[in-house]
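As you look at this complex, bear in mind that one protein chain is not there, while each of the others sits in place.
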Amino acid sequence: MTATTTVENLAPKDFASDQEVRWCPGCGDYAVLKAVQRTLAELGVKKENTVFVSGIGCSSRFPYYLSTYGFHTIHGRAPAVATGVKLANPELDVWVVTGDGDGLSIGGNHTLHALRRNVDLQILLFNNEIYGLTKGQYSPTSRRGTRSPSTPHGSIELPVTPASFALGAGARFVARSVDAQQAHLCDTLKRAHEHKGASFVEIYQNCVVFNDRTFSRFTDKDTAADNQLLVEHGKPLLFGRDRKRGLSMRSGCLEIEVVTVGENGVTEADVLVHDETNRNLAGLLASLDTPEFPVALGVLYCDAAASYDAEIHAQVEAARSKTDKPSLNALLRRGQTWTVAG
Amino acid sequence: MTATTTVENLAPKDFASDQEVRWCPGCGDYAVLKAVQRTLAELGVKKENTVFVSGIGCSSRFPYYLSTYGFHTIHGRAPAVATGVKLANPELDVWVVTGDGDGLSIGGNHTLHALRRNVDLQILLFNNEIYGLTKGQYSPTSRRGTRSPSTPHGSIELPVTPASFALGAGARFVARSVDAQQAHLCDTLKRAHEHKGASFVEIYQNCVVFNDRTFSRFTDKDTAADNQLLVEHGKPLLFGRDRKRGLSMRSGCLEIEVVTVGENGVTEADVLVHDETNRNLAGLLASLDTPEFPVALGVLYCDAAASYDAEIHAQVEAARSKTDKPSLNALLRRGQTWTVAG
Amino acid sequence: MAHGKVAGGGDLRGKLPREVRDAVVIRFAGDSGDGMQFTGSQFTQETAMVGNDLATFPDYPAEIRAPAGTTFGVSAFQIHFGVTDISTVGDELDVLVAMNPAALKVNLNDLRIGGTVIVDSGSFTKRNLQKAGFDNNPLEDDSMAPYQVIPLDIGKMTLEAVKDFELSSKEALRSRNMWTLGLTLWMYDRDRQVTINWLRSKFKQRPEIAAANIAALNAGHAFGETAEMPNYAVGYSIVESDIRPGEYRTATGTQTMAWGLLAGAQAAGLKIMFGSYPITPASPLLHALAGLKEFGVITFQAEDEIAAVCSAIGASFAGSLGVTSSSGPGIALKTEALGLAVATELPLVVINSQRAGPSTGMPTKTEQSDLFQAVYGRNGDTPLPVLAAATSTDCFEVAVEAVRIAIKYMTPVMVLTDAYLANAAEPWRIPDIEHLNRYPVRFRSDPEGFQPFLRDTDTLARPWAIPGTPGLEHRIGGIERDSQTGHISYDPENHEQMTRMRAAKIHGIAADTPTQELALGDDSGDLVVVGWGSTFGPIRQAVKRARDEGRAVSHVHLRYLNPLPRNLGDLLGAFTRVLVPEMNNGQLATILRSSFLLPAISLPKISGKPFKVREVAEGIRSALES
Partner (left out) sequence: MAHGKVAGGGDLRGKLPREVRDAVVIRFAGDSGDGMQFTGSQFTQETAMVGNDLATFPDYPAEIRAPAGTTFGVSAFQIHFGVTDISTVGDELDVLVAMNPAALKVNLNDLRIGGTVIVDSGSFTKRNLQKAGFDNNPLEDDSMAPYQVIPLDIGKMTLEAVKDFELSSKEALRSRNMWTLGLTLWMYDRDRQVTINWLRSKFKQRPEIAAANIAALNAGHAFGETAEMPNYAVGYSIVESDIRPGEYRTATGTQTMAWGLLAGAQAAGLKIMFGSYPITPASPLLHALAGLKEFGVITFQAEDEIAAVCSAIGASFAGSLGVTSSSGPGIALKTEALGLAVATELPLVVINSQRAGPSTGMPTKTEQSDLFQAVYGRNGDTPLPVLAAATSTDCFEVAVEAVRIAIKYMTPVMVLTDAYLANAAEPWRIPDIEHLNRYPVRFRSDPEGFQPFLRDTDTLARPWAIPGTPGLEHRIGGIERDSQTGHISYDPENHEQMTRMRAAKIHGIAADTPTQELALGDDSGDLVVVGWGSTFGPIRQAVKRARDEGRAVSHVHLRYLNPLPRNLGDLLGAFTRVLVPEMNNGQLATILRSSFLLPAISLPKISGKPFKVREVAEGIRSALES
């Protein structure tokens, strides 16, 4: 057996492990797995340099189904483990897979700090708005009123919007896609991979068993066109079956409205143009929801800054370059010493 | 000794406990303590109904210096403990005191979820941009480049902006004030108290020992007027010694600029008017910083929604009102039973 | 082939006389989608109604919905029922019901030689055989020779039974489990009424579904009545048991735990504030309590286990009964906060539904390996009482007792249960709540002489003074507190005294709990078998067997693990040998060794499965020979 894998030849299926996939039939996780395998193949990454780190949850079983290195850690801690992997070896390509419970409930703080520190990780948050693995309790992203085993009378909490949270945390790359929208998902994953620093990708993922069709209002074939806004940098924020509807600023009041090009004298010039480096715009886009607005998908925000792992290694390098060959013996003798003669 | 305290008579000093205050001489915490005692007196609250819950840190010693009920818990967990207090007894007036390390580093997740759930707490985050109690390590709010015992070469992380974080978390009340600005601080605390639901108040607090004068750029007597923007609902966002400078929207691009009323044809009408119910505006205000912008102080955002504790008790009440007098004996016998005769 | 084949039809008529049995173990196994848990529960209900004693063991896959037909997607429900003293789920199966090849594959090993296996032969398709990893169809070679096989095309017969209801064939096939239930109910001469009632109320909105299920149930029953079953597939009768009069129900450990907590809180006059975070196998307790809002129970699904326990601590501070629950990894996360509860001396009940560890371990499998963590697992000298429940229904009493101790001694109390007890059901003689002892909490209200850490000289508990009480305003915290005022104190003598007081308070609880009694046997002899928790049944049966064989063996079963019962050392000291069967690698044995300097012999079982009686019996035998 030779130890080198030739990168060019890897096909999506080469990124599949030998383990039988064990999600519920019809689970959105299958689609995401497929998209990730395809993305890895298309990116031409090396299996041996790729690490998937996950927490606990249905979604977090992900690494077992990939033929890369993988670490299925403990509930909520994947970003912290992944940070350690990346700090130890910045050459590795490190992906985090987490769920809405794993990454935003128990693990919210690690997600926050990995984003803020800007560790060069791709963080994929599979949002099914439910706890799948533990059989259907509501999660921090569940709609208010969700009836679940732990909220038989309906949940009373206001859900957190993952993208808004990520922006509030100071993330430098925030994007969104949908499990079943393979092409869009692959493109989004590629953008995330390309971004140096922490990239946060929320993937709307359908849990057929405990929360089926939560996203159908904007993912169903017949609703998608009118309820999805596929943002692209430099392009006007248009949507709708005939791409005539668009987002426009209400003058002076920092609020957005939906306008229709060609009606009431509205022209394309009145429609906001997506600028993915504009954090305020990203904040606005993140907060949009049906029925009043479409749900914004794609790269909402991308504005690179130095990544934590790169900076920390730069500090180490700077310190190393100052001394010729650092000697531990010399270190131990730094400061006052004395000698007792023999 | 009589067990009733008459509310009318309580003066600020009545809210002081018998414990000697043990912060470093000159610490900003003293000023906050004074403001809180004054606020409590002016609000006319009852000592016995007031609970201060804190984590660990210099700031978290706070409860010991008040004559109310107090709980100095463990590092980062005050919002969780306080949630339990409030759920057990919603009649209590529950305040949380935390620091930038306590509330945003180890405790970031609890802060996030207390805000998101909208538990009726006043959360006071003493931000001194440093770990005081553990002797000066950098914190998640420390400026990039902070040299501290744990970052001798300067910190390389991007700090989190507490107010942006709180907004991203879905907070319904976000305000800011400064330790030494007593009147403003008291007013802000009163607004927080009045707000039903979670209120988040960031207090810029000077740590004389480990991070002296971090906020002087906008809190010093000679810089304050030009670098503070004291926001008030319904009032134009004006600042500066002569209140001629103001915030205005760059047209169409969701960005803000500083204009001077009376120059280049700018009139007060061009200046944005503060609307504390506008989340987008709050997000923008939260992100402003010197030198380009003033630092916004006051109630950045306030838009009440049902509080978690009220809702949960409403659910309990609704369930109770359905049964006459719920009987445990009956509960045990619900479903299939059979009797073995004697 | 040694056994006759029975085609899926009605050609086997006639009715045989019923054999009489003391006890039977039957397991329903099928795909996760086959409704085996429901089948098992209904069988349990109908069996309980007859007045038999019983024990159940549901065993479901870790995956939510594993791909159909795979071995890891097999779900099973075992029930052991009989005349009296059914305290285990049974070592071996008398009857296995296998709804597909995978179920046969996974479960056949547990069937006793000569046992009966009912298979749905219609599901033994090539594809299903392949998925289950069979090279050949076991129904067609001689691999099943040691067993009595009854292959029935249940699917076909079910379709036939429900054909009038115009269901899709997918929907119609969903009733296969009801057909099977009908047949097995016939085999043991059980009624169907509970199930019929249940189906009617469950499918109120879709009466055609209810009707189809009932038709399938009846058809299965009728098949038994009328088919000429082979003579090894006789019907059995279980003699009615001679049991204590009273009103009974079946209940799982989760149910009785929830009710026990409520009963304890009511006895104290407190409201429950239950802070938790979902985790297998602890979540069902959260679900159960969430459904008790009319009793004023507040349940709070926190963001994590740390927030869960902290919210419960906060609630106790404010005058509720703070309760939290989790399983191993989640209990681990509560470690730091448990120290705070010990330090601030607040009541708190912590339920640990143990599962196989370390780390995530095997979430759906049972184990008793968190005893060390419960007794020792905190920083500092941080003692707290630890109790364990022995059976599903014992959870009720243990929960009540935990509440009592927590309140009386102002301390967190850890209750150990496990995945097995949480899910397993047994008959329960329902107590009359009116007759339970009450121990109403008296919150401190008098400011005269109030000091938050001035202890009751008897219990060494500090007063419970709650916010809202005028004149008692005070501050508590995790930094060492002055032994009177509760103010921060770094005084060395104070710390020494407080550490000793905390230890003495917990130690002193042993004076307030019953002396340990023997569960079985004489008070001296060659061997005492010491158990705790859900091993009660297998130990009891094994000791019984040994005694039947004339061995001088006794059984001691511990409810109180910290502090240990005050007479335990003497009790055990009267035996030549001490054997400690545990579903862990020897944790109680270690504690007994250090407590009493006894050479306790450990009998570990760490496979994620309950002990078999046989295993304990073998342990007893070899200990006696040692």
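For reference, chains read A, B and C in written order, and residue numbers begin at 1 within each chain.
Operating definition for what follows: contacts are C-beta pairs under 8 Å (C-beta built on N, C-alpha and C of every residue); 3 or more make two chains touch, one makes a residue touch a chain.
Quick caveat, the model's predicted, so the values are computed rather than measured.
Put simply, the hidden chain is in touch with A, B, C once you look at the whole complex. Check C:Met362, C:Ala552 or C:Leu624 against the missing chain and you find that the one touching it is C:Met362.
For the chain missing from the display, the contacting residue among A:Val53, A:Leu158, A:Val174 or A:Leu284 is A:Val53, taking the whole complex into account.
Only one of B:Trp95, B:Tyr131 or B:Tyr301 touches the chain withheld from this view, namely B:Tyr131.
Annotation: of A:Val85, A:Ile156, A:Leu272 or A:Ala286, A:Val85 touches the absent chain (contact as defined above).
Check B:Gly44, B:Pro149, B:Gly262 or B:Gly335 against the missing chain and you find that the one touching it is B:Pro149.
Residues of subunit C that touch the chain left out of view are 62, 72, 327-329, 331-333, 335-336, 339-340, 342-344, 356-365, 367, 369-370, 372-373, 375-382, 477-480, 490, 492-493, 495-496, 499-500, 502-503, 584-585, 587, 590-591, 593-594, 597-599, 605-609.
Although one chain is hidden here, its contacts on subunit B can still be listed: residues 20-25, 56, 58, 74-76, 105-106, 108, 131-135, 137-138, 140, 149-153, 209-210. The chain not shown here touches subunit A at positions 1-5, 17, 19, 46-51, 53, 56, 63-64, 66-74, 77, 79-89, 91-92, 109-110, 112-113, 312-313, 315-316, 318-320, 322-323, 326-329, 331-333, 335-342.
Here is the rule we use: only the chains that are shown with their structure count from here on.
Across the assembly, subunit B contributes residues 109, 112-113, 312, 315, 318-319 that each touch 2 or more other chains.
Residues of subunit C in contact with two or more other chains: 293, 303-304.
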